[in-house]
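Omission of a single protein chain aside, the complex is shown with its protein chains in their original locations.
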Amino acid sequence: MKPIRLLLAGVLIGLVAAPLPAMAQKKKNVLNLFCWSEYVPQEVIDGFTKETGIKVNVVNYASNEEMLAKLLAGGSKYDLVQPSEYTIEALVKAGKLEELNLANIPNIKNLDPKFTKMPHDPDGKYSVTWMAGTVGIVVNTAKVKTPITGYKDVFDGTHKRRIVVLNDAREIVSWALNSLGLPINEITAENLDKAKPLLKEWLPQVKVYDSDSPKTALLNGDVDLGIVWSGEAAILYKKDKKFAFVLPKEGAHQFIDSLAIPKGAPNKENAEKFINYILKPEVSKLVSEAFPYTNPNLEARKLLSKADQENPASYPPGEPKLETFKDIGKAAKDIDKLVTDLKGK
Amino acid sequence: MALVNWLCGGWTALVFAFLYVPIILLMVYSFNKADMGIAWTGFTFAWYEKLWKTQPLLDALKNSVIIAGITTVLSVILGTLGAWMLYRYRFPWRKALSTLVFIPMVIPEVIMGVSLLIFFTLVSGPLNAWLATFSEAEWGLGYSTVIIAHTTFCFPFVLVAIQARLAGVDPCLEEAAMDLGAPPLKAFWLVMVPYLLPAIISGALMAFTLSLDEYIVTLFTTGPESQTLTLKVFGMAKKGLDPSLNAISTVFVLATALFVVLSEGVRRINR
Partner (left out) sequence: MLATTGVAETTGGSRRPGWFGWLMMAPMLLWLVAFVVVPTGILLVYSFCQRDDLGEIVYSFSWENYRRIFFDSDTGKFGTTYFTVFIRSIVYAGLTTVICLVVGYPVAWFIGRAPESRRNLLLMLVMIPFWTSFLVRTYAWIMILSNNGLLNSGLEYARLISEPFEMLYTPGAVVLGLVYSYLPFLILPVYGSVEKLDNSLVEAAFDLGAGPVRTFQEVIVPLTQPGIVAGILLVFIPALGMFAITQLMGGGIKPTIGEVIQNQFLQARDWPFGAALGMTIVVLFAVVFWFASRKQEPA
């Protein structure tokens, strides 16, 4: 019996002791970073800690809504989040972001002026652009010999069940709206009704819905075409130049991911220090190399390798038709319903 | 009868092959030079090196194991007690309780995660106010909340496994022990627990496994310092699961396999 008693005692002590680390969250010099997974390479974090002595706790999320859900339900106190543009708009409207003390962020001068004071944050008071990107078409040119210039080409019926698309109802609906020449941010019942027949035609041609790693299906040869994030396309292009990237001529979504500080963040100054650190060209370059989206930091871009600078997915040539998403509030559920209904049939 | 056993043995071997094929594959690919895809480009230990240097991954593994371990212990305690009490006693709302136990299993994970998060947030306000009166400590999302969440949906598995074993048990077992003068607790401990042990082990294995792999509930109830390996892995899916994840899985599997073999060996020596 004795060993068992000891074991039980040990267990009980363990039970009592285990929560204690969670309880002793005293004022340490920390930064609680809530960010897109792998968007912030480990070397960047290590570099920051080395330079400032601030310990960084990284918590990841894989979608804006996950982050929003946790923030709204009243999760832990995070110091930095990385919302996309339409989420920032919603957060600003609801007063959930802290105003930035720009005096603490002198490196902001490194940013391409195109990426400051954007529609979702007109005075640039709440956010600093981290990375931009687009949603476009990846073509496996070894398998697809016909020219692909836009959504209609993808879904013309000759590539049935050889397509991967993002598992994102809003994106999908925006492609349909773009094809019809309708504004992608006006999600009204009539616009959705107009999009419905087009989507009905398109969706059965999709083989895979994947927002997390659509490149997998393309790499594995299970699909030949994809409508994916430009970062994924850039990675594919780096692997094998047969994966061409095309921005649809009907219009594409340009997303802007930024850093912002949630209201009530306990370590606001540390957060601003981090933002400033990221804006250093050498640091920003590391981020780009890990995740080849469009880097808004002009000084950093100069430091990239030639191959990276010429990656068409990261830095699309010409003047493509791009648009950001606006916050659509309640209409999000109508979009979800539409796509779910169509998929479900 | 022997033939049947042989057939079952052969079948079991096939099933084990089925279970282990992806595992062997992922172990092999932890040595692949390429960082993604099927093509084999060369043998390397680089990913293991990278793993060793990636502190957050190792921390996450440590967190996962600790959380799973404590969850298992709590689940076994709750599950065993629960199954035993449901079996032994009759009381008015016994059926309702039986049904209630299944709720954590039925409820979609995202709902469980969100509802627990809301619950914890509601509770943390008054709780921290009370704590503030006598100490500096602050309670927030972290180990405790994740463990509570995991235990809540793991213990029904243990309970069900033990209930199955209790069904049709000879009620005289316990009576006999008590007739011989043992107080109820001792009777339970010395007679029922050994009898239930195979089911307890089954339940414990299930609880441990469930806790290790749990994503959604953990996502909502975790704090910044209690990241689990599963959270990190799911997070990395966007960039591409590089073989350092294969490496960490390999390391863990081999470590547990080694542990099992060693404890078998120790047991045999002790005989």
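When the chains are written out, they are named A and B in that same order, and each has its own residue count from 1.
In this section, a residue touches a chain if its C-beta (ideal position, glycine included) is under 8 Å from a C-beta of that chain, and two chains touch if they have at least 3 such contacts.
Owing to the predicted nature of the structure, the values given are computational and were not obtained by experimental measurement.
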- [ ] Decide which residue listed in B:132, B:176 or B:257 touches the omitted chain of the complex.
- [x] B:257
Task: Contacting the left-out chain in the complete assembly, out of B:100, B:132, B:176 or B:190 - done: B:100
- [ ] Kindly state which of the options A:101, A:305 or A:340 is in contact with the chain not pictured.
- [x] A:340
Open item on the list: Can you say which of B:131, B:166 or B:191 touches the chain missing from this structure?
Closed with: B:166
Task: Those residues of chain A which, in the complete complex, touch the missing chain - done: 63, 65-66, 68-69, 72, 90-91, 93-94, 167-170, 206-210, 216-217, 220-222, 327, 329-330, 332-333, 335-337, 340-341, 343-345
Task: Contacts of chain B with the absent chain, listed as residue ranges - done: 1, 4-5, 7-9, 11-12, 15-16, 18-23, 25-26, 29, 38, 77-78, 81-91, 95, 97-112, 114-116, 118-119, 148-149, 151-152, 155, 157, 160-169, 171, 184-185, 195, 198-199, 201-203, 205-206, 208-209, 212-213, 215-216, 229-230, 233-234, 237, 241, 245-246, 248-250, 252-253, 256-257, 260, 264, 267-268
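Please note the rule applied: only the chains that are shown with their structure count from here on.
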Open item on the list: Which residues of chain A touch chain B once you look at their complex with the stated criterion?
Closed with: 11, 14-15, 18-26, 32, 34, 36-38, 42, 57-62, 66, 69-70, 73-78, 212-213, 215-216, 219-220, 235, 239, 290-291
Task: Residue numbers on chain B that touch chain A, as the complex places them - done: 36-38, 54, 56, 66, 70, 73-74, 114, 117-118, 121, 131, 136-145, 147, 219-220, 222-227, 231-232, 234-241
